[in-house]
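Below: one structure, written as structure tokens.
Removed from the display is one protein chain of the complex; every other protein chain stays in position.
The letters A, B and C name the chains in turn, as written, and every chain counts its residues from 1.
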Amino acid sequence: VTAAAVDVAALRRQARALLPAPSYDYYAGGSGSERTLRKNKHAWREVWLAPRVLRDVSAVDTGIELLGARLRTPVCVAPTGFHRLGHAEGEVATAEGAARAGALFVLSMRSTRRIEDVAAVLDAHGGTWWFQVYVMDDRELTAAMVRRAAAAGARALVLTADTPVVGRKRRDSDELEISDDDLLVNLGQVDPQQMAQAADLTVADIGWLAQVSGGLPVVVKGVLHPDDAVACVAAGAAGVIVSNHGGRQLDQALPTAWALPAVAAAAHGSGTGVYVDGGLRTGLDVLAALALGAQAVFLGRPVLWALACGGAAGVADLLTGLTSDLEHAMALAGARTVPEVAQLRLAAAGLPGRTGT
Amino acid sequence: VTAAAVDVAALRRQARALLPAPSYDYYAGGSGSERTLRKNKHAWREVWLAPRVLRDVSAVDTGIELLGARLRTPVCVAPTGFHRLGHAEGEVATAEGAARAGALFVLSMRSTRRIEDVAAVLDAHGGTWWFQVYVMDDRELTAAMVRRAAAAGARALVLTADTPVVGRKRRDSDELEISDDDLLVNLGQVDPQQMAQAADLTVADIGWLAQVSGGLPVVVKGVLHPDDAVACVAAGAAGVIVSNHGGRQLDQALPTAWALPAVAAAAHGSGTGVYVDGGLRTGLDVLAALALGAQAVFLGRPVLWALACGGAAGVADLLTGLTSDLEHAMALAGARTVPEVAQLRLAAAGLPGRTGT
Amino acid sequence: VTAAAVDVAALRRQARALLPAPSYDYYAGGSGSERTLRKNKHAWREVWLAPRVLRDVSAVDTGIELLGARLRTPVCVAPTGFHRLGHAEGEVATAEGAARAGALFVLSMRSTRRIEDVAAVLDAHGGTWWFQVYVMDDRELTAAMVRRAAAAGARALVLTADTPVVGRKRRDSDELEISDDDLLVNLGQVDPQQMAQAADLTVADIGWLAQVSGGLPVVVKGVLHPDDAVACVAAGAAGVIVSNHGGRQLDQALPTAWALPAVAAAAHGSGTGVYVDGGLRTGLDVLAALALGAQAVFLGRPVLWALACGGAAGVADLLTGLTSDLEHAMALAGARTVPEVAQLRLAAAGLPGRTGT
Partner (left out) sequence: VTAAAVDVAALRRQARALLPAPSYDYYAGGSGSERTLRKNKHAWREVWLAPRVLRDVSAVDTGIELLGARLRTPVCVAPTGFHRLGHAEGEVATAEGAARAGALFVLSMRSTRRIEDVAAVLDAHGGTWWFQVYVMDDRELTAAMVRRAAAAGARALVLTADTPVVGRKRRDSDELEISDDDLLVNLGQVDPQQMAQAADLTVADIGWLAQVSGGLPVVVKGVLHPDDAVACVAAGAAGVIVSNHGGRQLDQALPTAWALPAVAAAAHGSGTGVYVDGGLRTGLDVLAALALGAQAVFLGRPVLWALACGGAAGVADLLTGLTSDLEHAMALAGARTVPEVAQLRLAAAGLPGRTGT
């Protein structure tokens, strides 16, 4: 008898025991004093919900439609870098796990496996995937990567918007070793320094990416301010991911649970999707995120722990288990479908008001 | 010299020492991380009251009128299952204790004593009782139980609405042993699996239960959202119990103290009663609940501890003591009658505002 | 070099070492779980002030006019019982200390010295005093006491309104010994049980006391709810003391710092004074109370500690020291006079909003 199908904290402890310390720390750490890293997790646990009753939940469906694709779960795999730090098969294993769970996989531009190899395993398992983009100073190099991803079958692009400079993380270690083979598997002979995102990005790059990719939808990741959500909608973004980069960029950035309602309100009715990542660890956290206005959620570190501990099967088990916990929580909350969660207005207490200037 | 007539924490410790661990854990545990279980208790202690003065409290009356019955106290016995886990006489002892204290007894459908035997002891002591219903997939079996309860003298039905699926409780033990004799004393040859509530309940079942029972009033238990209270009122419910099933269903559900004011406001003026359970442990907690809009309160675990420690006499002492503490607190708060508590608008601070979507 | 002239915590520790445990516990304890007792103190420390600058504070005057009497300080001595438990000279010493500090003394009806003896020492030192009244079931006995106090020179009556029944205090000890000589010094042959306040008090008793006393102003002690303040104003009260009886009556009653602003607002413009007691320990606490709308403050336990440790001189030192600390804080806050503190609207943060029903 257990209280939930998934225990991410146990998975993390197991991964810490397995991984070299620099690899674990690279994944686990946050910027500055790690205030946002910690608050991300706690903020979900401070959301108190008012479940609904007597609503015939004999059939609960966790499936969603996401930019035209049908998925079995709103729990998606966030883009994270360098999966071969965690498992020898790297992104190929992660992608297979996601596909087997019917979950969206987002491949990071910092993949340590070739884009085409990841795409092949996704195709083999009927997986849906998006491609994450750091726009680099060399735009043509960026465009080439985007075209490769589009050709390989990516259904959308995720533009990371919150990394004009790299966050400073105290846990980052000089001992972290990523071979050039891993680092440059997709880029070829490029100086690692060039991999930093261009600092001059604007909302105009949303349209540029769409055009370069031959018309793929563009989702902007890293939106915390409702005014930025409005700007992304106006610039044609297909979606925004409320994210503080897992607490790895600006420390003391709002926890995403607190930022989500205002962003969701700003995008409401626009047709632009609103998603969230950061600190989600349980099916209840996912339910809370849906209740606060997200249409899907993305998980980063938990997927890395599952990958390190169990490869593709570990990733599939994590995502399937979280989806099962979500399904159970949806029934208890009176929600038959994912969109219905937000319509039920479950969220009732625990969020701070907006104050300040 | 003691500060209160009743000390539930001491009673609980005594019961823990007496009971087999699986039985204690079955009673004591909550779902998930037990956040709602804990918050239920703390929330009452965070309510600060503004007592009224100079109001002639030389005569304080704790009596109430509840769905046509006159009771000596607004402290009622919540429906809980399997009382023979706690005491050999089971529900017969609990019911006798309640009746001796002049308190309402709600008999659980999961009674380990025959409905008719419990009814007999209640009759002998002039007790008032309601019957709690889990609507089972086999509606006819459900209806048969309801008819037996009505025939035995139940004055109302309590429809448990928050259990379309069973909450997952980490403390639940495979070692818990309930004999078939106990489990099926009222059901006969029914598979225990069938005892789970039907997941397809809707507000239409309120009318169905009323009809099946030959017109008994139906009280819906498990309402946390004011919109559900409105729906229950519209469907003819005689009352709603603000409840999160003692923190045993959706974890991170609102503590009932926080949910109560909005539900009370939603039902105000409708004639439908508003009651509350969850975490109440002292006469002061009861006063706070009345101040926040409840017309009566229900206690679950404290009654089980009293039953385990002292049988019928223990239950009677608990309820009498809490009523005495309530009477004392009412005098200090300037309230002469139970309904007057809510009219005095004593509650002044400690509840969170409603925020979120 | 010390941060303040007065350290009440040190005085309390010294008194605890000097006094028999039952006497110390009788003074120190609160009702129930002592939540209000503790919160009273903490609430003042959670009030953050916005001091004013550039206001010429070369002359700061802590003096006040209180019901026609001129006092050197807004720090008054609250009525507390049985001073001979703390010091052999009892209320005579306390009164002398207050008078020497230019502070108002309120003599409790539970005085262990004869009213006339206390009045004599006050006269000798130019002191101003009020007389506190528990209206007893025997109204004529009550009236006789009031007439004696009026004849002895009391300038006002303090009607204790929050004691229709006695709070239950876990620290109260059966070992507490008060001799009949002490207990009945003013009452003569009266059964101690009769000393409990009548439970049938109403606002009409304000007028009755004024009449019985030959026209003394009546101040109501124990007001926490603004509606009660309004009722007292309407009934002719000269003042109200925002008080929860030092956390000795209804536990979970609002801390007085939280209750004060609403009561002050309710009485504003009426000519009825608003005073406060409960948990005040420093000159800063006094400043906060004035900022939140009190025109004077009353101290109970600190005076008892000072009495136990130093008799009349100890009481005078305490009150003089607190007044000196207040004067210093007023200068830092930009306030030249006591009434000016409230006008400056210093209070800015730290109080909970009013919520609930």
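A few comments on the model shown:
Here is the rule we go by: a contact is a pair of C-beta atoms (placed from the backbone, for glycine too) under 8 Å apart; a residue touches a chain by one contact, two chains touch by 3 or more.
Since the model is a prediction, treat every value here as computed from it, not as a measurement.
Under the touch definition stated at the start, the shown chains contacted by the missing one in the entire complex are A, C. In the complete complex, the hidden chain is touched by one of A:V133, A:L254, A:A296 or A:A333, namely A:L254. Of the listed positions A:P164, A:G214, A:G236 or A:P339, the one in contact with the omitted chain in the full complex is A:P164. In the full complex, subunit C contacts the hidden chain through residues 1-4, 45, 47-58, 261, 264-265, 282, 284, 288, 291-293, 328-329, 331-334, 342, 344-353.
Seen across the whole complex, the unshown chain contacts subunit A at 31-33, 35, 39, 161-162, 164-165, 167-170, 172-174, 198-203, 205-206, 220, 222-225, 227-228, 231-232, 244, 249-255, 258-259, 262, 352-357.
The rule is short, and it goes like this: only the chains that are shown with their structure count from here on.
If the chains shown are joined wherever they touch, the resulting network is a simple chain of contacts running from one end to the other without closing.
With each centre defined as the average position of its C-alpha atoms, the distance from subunit A to subunit B rounds to 43 Å.
If each chain is reduced to the centroid of its CA atoms, subunit A and subunit C end up 60 Å from each other. For subunit C, residues touching at least two other chains: there are none.
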